[in-house]
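Only one structure is covered here, and it is reproduced in the block below.
Only a single protein chain was left out; the remaining protein chains are all shown in position.
We call the chains A and B, going by the order they appear; numbering starts again at 1 in every chain.
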Amino acid sequence: MTSLIDNLLIGLNILWTWEHLLAIVVGSTLGLIVGTIPGLTATMAVALILPLTFDMDFVTSIMLLVGAYKGGIFGGSITAILLNTPGTPASAATVLDGYTLTKQGKGVKALKMAKYSSCLADFGSDLVLIAVAAPLASVALKFGPPEIAMLIVFSLTIIAGVAGKSILKGLISGTLGLLLATVGLDPIMTTRRFVFDQADLDSGLSLIPVLIGLFALSEVFLQLGRKSKSEADHFAIVHSKDPADNRVSWREFKRSLRTILRGTAIGTGIGIIPGIGTGIASFMSYGQAKRASKYPEKFGAGSLEGIAASESGNSAVVGATFIPLLTLGIPGDIITAVIMGAFLIQGFIPGPLLFKDHADIIYAIFVGFIICDIVYFLIGSVFMKYAAYLSRVPRRLLFPIVFVFCIVGSYAIHHSVFDVGILVAFGIVGFYMQKFGFATAPLLIAFILSPIGETAVRQSLLMSSGSPFIFLKRPISLGFFLLTLITIAGIVRSHFRGKHQPLIKEETK
Amino acid sequence: MNADLARELIIAAAVLVFALVVQFILIPTQIEQAVEYDLASLSPAFFPELATLIIGALSILLILSHIRHLVKATPPEQIDEEPLTLSEELRIGGAMVVSIVYYFVLDYLGFWITNTVGVAVLLMIQDRRRIWRQIIIAAATTLCIYLFFYFVMKVHFPIGKIFK
Partner (left out) sequence: MTYHLKKLGFFTLIVCLVMGFSGTGIAADYPKKPVTMYVVFSPGGSMDSSARGLSAGAEKILGQPIVIVTKDGGGGTVGLGVLANDTPDGYTIAAATSTGILRIPLRRKVPYKPLASFTPLFAYAAVASATVVNPDSPFKTMQDLIEYAKANPGKIKYGTAGAGSPMHLVMAVIGMKENINWIHVPFKGSAPAETALMGGHVDVVSTGDLDKAITGQLRTLCVHTKERMEILPDVPTTLELGYSYYNDTLFAIYGPAGMDPQVVKTLEDAFEKAVDMPPYQKVAKQFGLVPIKMKSAAYKKFLEDGWPQQVEILTKLKLIEQPATEPR
């Protein structure tokens, strides 16, 4: 233990220069700005900063990129809560309760809860990274295709929790997501599926346009149509005069503490396994929190716990994705893969040798992570104060601007006009789905999970030469399989028992 | 049978039709089969077919549950919190048309024109007065976004085929 502290002090020494600290601040700010703009993602922020770092000192460049990563994930939550527009896929679960709270005038409260959960969870996973990186990484390696397949199947059960009023329709929505995810090249055989001879569809439907279309653009359509019914309706974001609505009380926070801890654990676990990612972590944390909560019916109707769950889930992934990267040289998700490029360009090859040869720099980076958390907490607070001014903007002006951002964000990822078409299509689809009672969150979850799941299932079958028993023979995958069965049993039981449970709506309106 | 229940039944039936169309029309035509290749894993069509099977089964269950409501004369769950008036629906439709047109002309007219006109029209849908002010807002927004993305994010927008 003392050697750990010694190493951290050495690292702190290296880190503590104006240049490095400035990099953290600039990175976090840029990340926050980009993440907050609906349609622009944390991935984009990091990818755009990367080329700028080539001429910089290594620690500076990494701090810049990591700051952007963390800031970006958090920034996405701000628009998710205020405008029903997830700024990144990671915040998709936050809209479920966040936007509802905003409509109730409690937007600031929601933002603050998001801030606390994110920072705590981020901090938590950073601690895990620093303390136990190496042994955890070897556990992560045990997740081969069968384990991932069963993990995905288990994750799919979350759909039941976000299906809304009609679970049948929610399941249809989810299966539709599965179907849409197959558009593109088959992952194993690389043959074309549902491509209709459009080369643009070879890579499948891009996630961002689908996400923004389903959640944000559909909302834009709705809002553009609505005539203002009263003076207060003029403004998109209701700003409540009641001070209790603008802060999170200690009691409220305490109630969500367990959820935050759970979310941190889930996010850390998912981050360590290469290839899964933030969006799934936030949904899984949300689903688990709902199941464990004393007030499950509040989830979706404006539950602070829900926000705590999804925010802690997605933030905890960030620190954890560096565990496989630094110890084994395997990036935990896309953004970490981009950052790995930065490592390589600078001449530092991530992997076991890195700890041996450059331990001091690694610890400097670790300390940087912690400082990053503090910095983005502060900058985030400032940001949120200004974000609250959005409530002064009249609705008829705000939503056309959000519309533009949706389009621009979808275009900017691949410089593709086709992606704009996907955006528009899913905006329309999302609107009518919600109108007819089909929840859109299940579609998104299935859309994200299915490609990974299908690939994993088929790879597993290749490994076992066609025998499906491979999923049951290996301990970890068997574990998740049983977990899935238990969860499904639980869902079915509660469905038939509490079928006529009325939705408890908040009294304030 | 009241209107709500009828609408629900139609929706469920539509989903079933969708599943059948995908299963029997889209899948056979749109999924390439690989030329002979050693294959122990499932075929490319497996998961899509599984999906349509599940959707089909679920839609049948949905239909059955609505029929059960019909028989028992209990109302189905409320869907719309606040039903939209016709003029609101028309405005929404208008906004959708704007976005569809936006997509199709973006490549030809370029970002400047498309975005300015698009935003202006959206503003006009909501408020038919002060047309000039809205065009200026639209143009100004377009300008700001263009500058931000071009210089900060290094993203280039389509110039427009008619200008090439």
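Note that in this section contacts are C-beta pairs under 8 Å (C-beta built on N, C-alpha and C of every residue); 3 or more make two chains touch, one makes a residue touch a chain.
Given the structure is predicted, the values throughout are model-derived calculations rather than measurements.
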Taking the entire complex into account, which one of A:A90, A:V153 or A:I330 touches the absent chain?
A:I330
Contacting the left-out chain: of A:A163, A:I260, A:L304 or A:M340, that is A:M340
Against the hidden chain, chain A presents residues 47, 50-51, 54, 141-145, 185, 187-190, 192, 197, 199-200, 202-203, 274-275, 324, 328-331, 337-342, 344-345, 347, 349, 351-353, 414-416, 455, 459, 462-463, 465
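To be clear about the criterion, only the chains that are shown with their structure count from here on.
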Quick check: in the complex, which residue numbers of chain A touch chain B?
34, 40, 44, 48, 165-166, 168-169, 171-172, 175-176, 178-179, 182, 186, 188-189, 191-196, 217, 220-222, 224-227, 396-397, 399-401, 403-405, 407-408, 411-412, 415, 417, 420-421, 424, 427-428, 431, 435-437, 450, 454, 457-459, 461-462, 465-466
Touching chain A in the complex, chain B uses residues 11, 15, 22, 26, 30-34, 37, 39-42, 44-45, 47-48, 50-52, 54-55, 58-59, 61-62, 65, 77, 79-80, 84-85, 87-92, 95-96, 99-100, 102-103, 106-107, 115, 118-119, 122-123, 125-127, 137-138, 141-142, 145, 149, 153-158
